[in-house]
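Of the protein chains in this complex, one is absent; all others appear in place.
Labels run A and B following the written order; every chain starts at residue 1.
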Amino acid sequence: MSRTPPVDDVIVNVDHNRGSRRQSRAWLGGLFRAVALAAVAVVLLVVLLTVTGQRTGEALIALVTGAAGTWYAITSATLVRAIPLALAGLAVSLAFRAGILNIGAEGQLLAGAAAATFATLAAPQLGVATIPLLLAAGCVAGAAWAGIAAFLRQKLGVLEVISTIMLNYVALHTVGYLVRGPLQESTHVFPQSFNIDRIAQLPIIIPRTRLHLGFVFAVVIGVALWWWLKDRAGGFRLRAVGANAHAAESAGRINVARTTTIAFLASGAIAGLAGATQLSGVTYSLYETISPGYGYTAIAVALLARLNPLGVLVAAVLFGALEAGANAMQRDAGVPEVLVSVVEALLILLVLAADRWRTRQVRMTEASI
Amino acid sequence: MIDAFLEATIRWSTPFALAALGECVSERAGVINIGLEGSIIAGALGATVGAGVFGPTFGFVAGALSGLVIAAFFGVFAVALRSDQIITGTAITMFSLGLTGTLYRLIYGASGVSLSTPTTGVLPLPVLSAIPVIGPALFIQPPITYALYVAIACVAWWMARTQSGLALRAVGERPDAATAAGINVRRVQFGAVLFAGAMAGLAGATLVLAQAGTFVENMSAGRGFIAIAIVVLGRWRPLGVAAASLLFGAAYTLQNLFQSLGLSNVPYNLFLAVPYVLTLIVLALFRSGTSSPAALGQREIVSR
Partner (left out) sequence: MVDGAKATNAALALIGITRRFGSVVALDNATMHVQPGTVHALLGENGAGKTTLMRVAFGLAQADAGSMELSGRAVRFSSPAAALAAGLGMVHQHFTLVPAMTVAENVALGGRGRFSIKEWAARVKEIGERTGLVLDPFARVSDLSVGAQQRCEIVKALARDVRVLILDEPTAVLAPGEALELLQWVKNFANAGHAVVLITHKLRDALAIASNVTVLRRGQSVLNASVSDTTESQLAAAMLGSSSDGSSQVSEPESAKTAAVSDVLVETRISEPASQMAITAHDFDMESRNSNSTSNASASSPINETHSPQIDATFDSLAGREVRSAGGEKRDFTRVVLRLSDVTSRDKRDVVRVNRVSLVVHAGEIVGVAAVEGAGQRELLRLLSGRIAQSEGDVQLPAHIGFVPEDRHQDALMLDRSLVENVALRDAGSREGRMPWNALQQATRTIINELQVVAGGAEVEARTLSGGNQQKLIVGRELADRPEALVVENPTRGLDFRSASAVHDALRSARAYGTAIVVYSSDLDEVLALSDRVVVMHAGQLLAVDADRDAIGRAMLGA
């Protein structure tokens, strides 16, 4: 009976094996996964393009150049898109790790963006303190938006999947109202907010690109989260609750309600930060489509990364490239951009299927008499 | 006024009730299908294409088939492979929204082109529609609404009075007990999922063929998720689900009513949010409690 766990497994389960041989194997495995997923994504795309009768070659060229053809494409298209995907992906993975199915990153992101827009109104008074304030406002709003679902789950037993999806729609329509009402630009023509003050805009970290400070936020939060989950008692508690809440409560004497609530709020805060960052780093004004579904794509990002924060950073870049490429594909080859969400969904399903296959392999070796 | 309100309520309720009735069957078999939204949007596009080619009646058939195909996809992962139902359903919805968006643009050209689909008009039922107040509301409706009445009665009867209905309920409560009684759990669950998909497809077809008269990307607008909330509110019973659907039909009717009344000081975007807020309130007030199928969402057949 071979008891050696497959490589995939090591990534999730042996985070704590500091400095050991397994660690390098885990890294290699992670790298292998990333490359394999990128390859699978391209294959899926080719199949879909061919099946739907597109000019596949032309579309692929547009995809690749759009995503990685130039320095500007890499930094300003791919990486800029990767930032909200990474932050929202971290939000989703944190929640999923705790056993909370937060499908509401989209709504929390919108709430964060809206709150940040309000915060920029204070820019003339605050000056350089505007950016910290708007980021904090984004976090608080995201956490509060998630907090509604957390409250409904903890106190009233409402399935968070449904409540967070409903809250996404409420957030969308609320933003729709805001940009036609209190926050609308001064001419009252377009459904979008005023442009935020220059001092409220996140600095660009590489000159002559659009890559802004949010990239650093994503990397720092990703690494911090990874370390916290593997090395800190609080992180272990969160993972234990996600792995088996009953056992966490009974055997670990962990306060499950407290742990899940904190995780839910933290998840919302990170998603809210994604929204604030997007506003302050990319769009400079609020409108309904400020997120083209980043909160949903983030679910794919998190799952493909097997909920590992470092993996989320890698997967976010992969998906950033995919979305940047898809954008170029629509522009240059007339391929509908939404095709990419088909690829993303198929990737999730493939990962699910692979997981089940692996579990089955483990079961086969069990002596269950 | 009142009968116009009732008539509109039933008209708006129809797609909710269709989808929720299907989901009710699926959940009684222990499968929560978040991919319902995907089946609805697929049904809407399928109906658009089908009706464009062969007319509205075939549009409904095509819609049901489209919803069924998406549900079959869900079933392969969630039932056959026993993947997590929630995550699978989320992925399926994403898949279907992306696929319908792509296909729509490919078939009907780039977005923005207005598309008109033949719709089914109302079919007043003689005698019945002459009943005061509720007569016109219930019996001057499109044919799909009458089909819904029949479906509700059939499902309610089937669950209570047939062995296969009994088996369905047992599967959702204690799949291991059902297995021991000689019931093929996965077959029952797959069948229930397919039924839910077809019903959701019909709901999508209704949106296009009996309401909007056109296809719009993302036109399902969360109705699949609302339908899941309706099942909770309806206590997993066909008649309860039908009654709960009326609440949401009424909410949509009121939303339209207020908009048309031109209460210009209240922006219409806030009205658009009403059904979703209502769903949250309903879920908060009506806790699932003990009436929820015991094995809902459970992956494994064996309970240890």
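The definition used in the following text is that a contact is a pair of C-beta atoms (placed from the backbone, for glycine too) under 8 Å apart; a residue touches a chain by one contact, two chains touch by 3 or more.
All values reported here derive from a predicted model rather than from experimental measurement.
Touched by the hidden chain within the whole complex are the displayed chains A, B. For the chain left out of this panel, the touching residue among B:V76, B:I134 or B:A177 is B:A177. Across A:V43, A:A247 or A:A354, the single residue that touches the chain missing here is A:A247. Among B:R82, B:R105, B:R169 or B:R237, only B:R169 touches the chain left out of the display. Mapped onto chain A, the interface with the missing chain covers residues 1-5, 9, 13-14, 16-18, 22, 230-233, 235-237, 239-240, 243-244, 246-255, 362-369. Residues 160-167, 169-170, 173-174, 176-184, 294, 304 of chain B touch the missing chain (whole complex, contact as defined above).
Quick note on the criterion: only the chains that are shown with their structure count from here on.
Centre-to-centre, using mean CA coordinates, chain A is 29 Å away from chain B. Contacts from chain A toward chain B in the complex involve residues 48, 52-53, 101, 103, 148, 152, 156-159, 161-163, 165-167, 169-170, 173-174, 176-177, 180-181, 296, 299-300, 303, 334, 336, 338-346, 348-349, 352-353, 355-356. Taken together, the chain B residues at the contact with chain A in this complex read 34, 77, 81-84, 86-88, 90-92, 94-95, 97-99, 101-103, 105-106, 110, 217, 221-222, 225-226, 228-229, 232, 267, 269-270, 272-273, 276-277, 279-280, 283-284, 287-288.
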